[in-house]
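Have a look at this one.
Excluded from the complex is one protein chain; the other protein chains are retained at their positions.
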Amino acid sequence: MSISRREFLESAAAASALAALSGLPRPVQAAGGEKWVKSVCRYCGTGCGLYIGVRDGKVFAVKGDKDNHNQGFLCLKGFLLPQILTAPTRCLYPMIRKDGKLVRASWEEAMSLVASKFKEAIEKYGPDAVAFYGSGQGLTEETYVANKLFKAGIRTNNVDGNPRLCMASAVGGYVTTFGKDEPMGCYEDIDHADVFLLVGTNTAEAHPILFQRIVRRKEKAPGTKVIVMDPRRTPTARIADLHISFKPGTDLAILNAMAYVLVHEGYVDEEFIKNHVVFGEGTETNKSFEDYKAFLAKYTPEKAAAIAGCKAEDIVTAARWFGARGKASMSMWTMGLNQRTEGVWANNLVHNLHLITGKIGTPGSTPFSLTGQPNACGGVRDGGALSHLLPYGRLIANEAHRKEMEKLWGVPEGTLKPKPGPSTVEMFQKVEAGEIKCLYIMCTNPGQSLPNVGRYRKALQRDDVFVVVAEAFHPTRTSELADVVLPAAAWAEKEGVYGCAERRYQLLEQAIPPSGEARPDFEILCDLGRRLGLGHLVPYKTPTDIWNEILTVCKGTVYDFTGMTRERLRQAHGLLWPLPTPDHPGTNRRYVKGEDPFVPADWPHRIKFYGRPDGRAVVWMRPFKGPEEAPDAEYPMYYTTGRVIEHWHTGTMTRTCKELVHANAEAVAELHPADAQKLGVKTGDKVKITSRRGSQVFKVKVTDTSRENLVFVHMHDDQHLCNLITIDALDPISKQPEFKVCGVKVEKA
Amino acid sequence: MNKPRRWTPLRRSVQLAVALLYLVLPFLNRWGLRGFMGNLASLKVGPVDLLEPAVALSVVLAAGKITASLVLALLPVVALAVVLGPVFCSWVCPWGLLSEGLDYLKIRTLHLHRTWTADGYRKLRPLRMAALLVFLLASSVVASPLVALLAPPRLVTALPQELFYLSVRPVVTGSVLLLWLLAELFLPRRWVCRALCPVGALWNFLRLPWTLQVRFEPTLCVDPKVAPCHLHCPWGIDPRSMGRFDGCTNCLRCVEGCPSTALRAGFGKPMDPPVRTKKVST
Amino acid sequence: MKASRRGLFPALCGRVPLRPPGARPEPEFAALCIRCNRCITACPYKTLKPASWIYGERAGTPLVVPRKIPCYLCMACPPVCPTGALDPITDKRAVRMGLAVVDPESCFAHQGILCRTCVDECPLEGEAIYQDGELKPVVTEKCVGCGVCEKVCPVAEPAIVVRPRGDQ
Partner (left out) sequence: MVIAGVLITTKPGQAPFVAASLGASPHVQLVGGDGSERLAAVVSRESGEALEAWAEELLRDDERILGVYPTFVGHDPE
């Protein structure tokens, strides 16, 4: 037996090696007339550097940038980017809805229509009758122009963007705990971490290149522990040393229970707490460590396990690994924590783990929020293009901040309205209520991506609402509802800055001219500004003009990246702010003395959380609270959504790529074998998933990736809208919707 | 004198039922009914596996080995053959039905002689044996069960399966069937069943001395000279003088056609020519 | 089973098809298969198809074309085989239909493109294909040859193909 097995193995090994012999690919030969333009991947928030290969005015390939953080690696989506530029769904000329149909129009015709509609609405109903809905995919310059045009020009705070759907809770978490937004750590911490706590993140599919870095760390340092907390046994969980599957929406209990174990088993860093931490409840920071201990008494691992439907000993193990002295622990999370009605609280609780153990601000120890879009951090969060923000950490509600911005923007005092505008979902509710008459949507697809999307699709279809969509692709599930579609230049067709998850800003250079009649978004916005008589506010000719103004706006804030001149961005392969002077190398770890330029050299401790007035971070006592809509008798199953590696967001780009569509054709409902048996369905059958808001039919994939009583659907399919089912309940602090948990019933269709 | 029982309506009903079953089976399978599966090479009825013996023998020779599951599935069918004789050909096989129909059409359209040449069946015996041997030998040589691949019973029942359930283009099944059809049309009457089909040949050899058979009682024969019995036989066999392995499939047409009661179906009496008649217990 | 008896046609037409799970090694499988179509009927995914003329005397035997429909290892077919051509196994890990072989010439991962579709979709979840230190897919002996990787490979001409066991 052993002999034949040996023979089998040898013949298999030989067959495999011989197949490989046929040849490894040679590097692309640089033929005449080819150039490689430095840029950044269009997709997720990882922000991988790449070069765009151009031949005869056409993009023919991309290759990874070896000098950037991704070390030359790209995921297959990024590698296949050239295809999106020539997709048959590219939007190449302006379109106007006439007699219910979108027909081709000239730029002049389309823009004068948009301007007249905006003017009319502003004159008739006031500036709050118009709104701008932006995107974490717009370039920093574009988002800045829109923000300025609407807030300072039109004078409405009806400016929000899709980062509200993905990052708002992370922002809320960072701001409440540390006083300022954006992570303190960086990607490099992955190479030093001994313990990874991945909670509510399917890094393997959503951030492949970062996942790869985790895998490499694990290979290099075999003692490395990976803890994955996710209801599903995702591809990420497959590398986990400990996977905790729990009922969706019970993460707060588990995180508190981990803190309980850390406190009661002596993993607490008293010295760190004494110097850097205060304790708080609600909005007050007047509590003590003793109060915190008393608060945690409710969250023994056993109690938490009972709430969460997991094993108590797993929680204990996770806490012990995380807290182990001398080990560097890094936590990462994405939408599993953020897209919740307690998203900010959940973020706070992750920060708590780092603060009570002092595992923060040293190489490999940091709480690190991963972002979903390439410029959610740089453009919308940092640029302040949300309804309650002004650029670079300033708040609309803060009079001093408003005054400062009015001065910087050269507008009269009192121009900026003091009342924050509606958040994304509230904005679309105002559209639904008829309060917003004109809506400008740039570079995003709310007609597919909003929660409870059926409701807001109806709102967008109101006769008295004028919807302008500036987009590089048409039709999308939003542009099909538009009154005017403006063709925007796509990635590689325009220049600008992206800022990714680790405060890394990088320049995307223009590689080719825009397709068809498309124009860069900032040009369209400046055109609109001029037509509204606001040309003096948006006089820009090039993105560099805008960038130079942005440098003056960020100066003096804790975001200060004044040293990132256009020229330096052109040379560099990504720069991390704060970077206040042209000779500053950038800051890998914020708040750390010696690294962060804003921590005084004579500060007595190694860290200063200068975002808060007392320089201390807050450990918040956040009690367990379940999701808005847990399953009940009528809608007995959990429903959750997420990503797959092949596609991105609403699929307007990836679904034009035949390889990606081949690898993953459509959204399927992933069911646990036990549930499938109960329903009498097998892979390939169809089920109808119904919530209180809507229903949709999906093909079934039976897989033990799923958890019992949980159905998962990926969110990228424009033909099977997972969001007809999701709930539009909001986190009261961040106003981020709870995409990740709702109750559904599943029937065989 | 009691009138002999009419067997043909019953036989036709069974044949039609089987043919119909194989036409609807693909649809039943598609609707999730899996109690009946397979074709006439092998059938699964509930938990019971059934194997056609000639196909099975061909498999054994091709593979050079016998598996337990094969023997298990073979047993019920062989038992049937041993008890009732080669009823597979006359009562079950849809190709048999088709062949009978084609033969009838040939007679009607080509005005062939309705009657069979005397002793023709005896001449076909070596051919039938040769065909079976060739099939089995070839199976062994090419290491593939050719009976399974080529025999009409499987082909004719696999065709609707492939057409209606598997939605594949039945190129192989269809073209081999077409060849058999041409053979049926251009070769002498019913040669496919009588001489070429290895399935029928093997069933024929599974007869034991006590297997169900048509017995002839010469004393009751009304008039041997004008006897119509052998003219009724769809294979042209004279039941009065046939041997055990002469190919009778127990269709019982001769019994119906006998004006007297000289022909009767029954167990026990040897089928050897009357010359060798000996005392046997009944 | 004598190794010399390989049949006539495979020598002429070359490749051996990919067989259903539990299939005996190739010449023996073709000899034992009775072409009853039961495994093909039993397959809920319409994975199995009867072989065509190009397989010579093996026509009518069941085969898998993974690029069209791979085997999802539901193990419905082995128990229905009447002749033992398919061993009645029920453990999908015991299946040995073939072996996936990666073509580095076209595989994205070999070009520094992070593609993990084959690894992610593998029903054996990391046991049959894993990523090595350079994140290139490596097939292990646990590979059952179901062909899911060949089906999902995003490269137009799949960079990972299952070589039937009988072909080795």
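By written order: A, B and C. Residues from 1 in each chain.
Keep this in mind: a residue touches a chain if its C-beta (ideal position, glycine included) is under 8 Å from a C-beta of that chain, and two chains touch if they have at least 3 such contacts.
Keep in mind that what you see is a predicted model, and the values were worked out from it rather than measured.
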**Complete:** Visible partners of the omitted chain are A, C
**Message:** Just to verify: which one of A:Leu21, A:Ala297 or A:Ala397 makes contact with the chain not shown?
**Reply:** A:Leu21
**Prompt:** Residues of chain C in contact with the chain that isn't shown?
**Reply:** 99, 101-102, 104, 132, 134, 136, 138-141
**Touching residues on chain A - with respect to the absent chain** = 2, 5-6, 9-10, 12-21, 23-24
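Definition applied: only the chains that are shown with their structure count from here on.
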**Message:** What's the contact topology between the chains, one of line, ring, star, complete, other?
**Reply:** line
**Complete:** Taking mean C-alpha coords per chain and comparing to the overall C-alpha mean, nearest is chain C
**Prompt:** Taking each chain's centre as the mean position of its Cα atoms, how many Å separate chain A from chain B?
**Reply:** 73
**Asked** How far is the middle of chain B from the middle of chain C, if each middle is the mean of its Cα atoms, in Å?
**Response** 38
**Message:** Residue numbers of chain C touching chain B in their complex, please.
**Reply:** 1-2, 5-9, 27-28, 30-38, 40-42, 46, 49-53, 57-60, 80-84, 88
**Asked** Which bits of chain A are touching chain C when the two form their complex?
**Response** 8-9, 11-12, 15-16, 19-20, 22-25, 63-64, 72-76, 78-80, 204-205, 208-209, 212, 215-216, 219, 235, 238, 645-646, 658-660, 662-664, 682-684
**Complete:** The chain B residues in contact with chain C across the complex are 29, 34, 37-39, 41-44, 49-51, 55-56, 59, 62-65, 67-70, 73, 142-146, 148-149, 154, 158, 161-162, 165-168, 171-173, 175
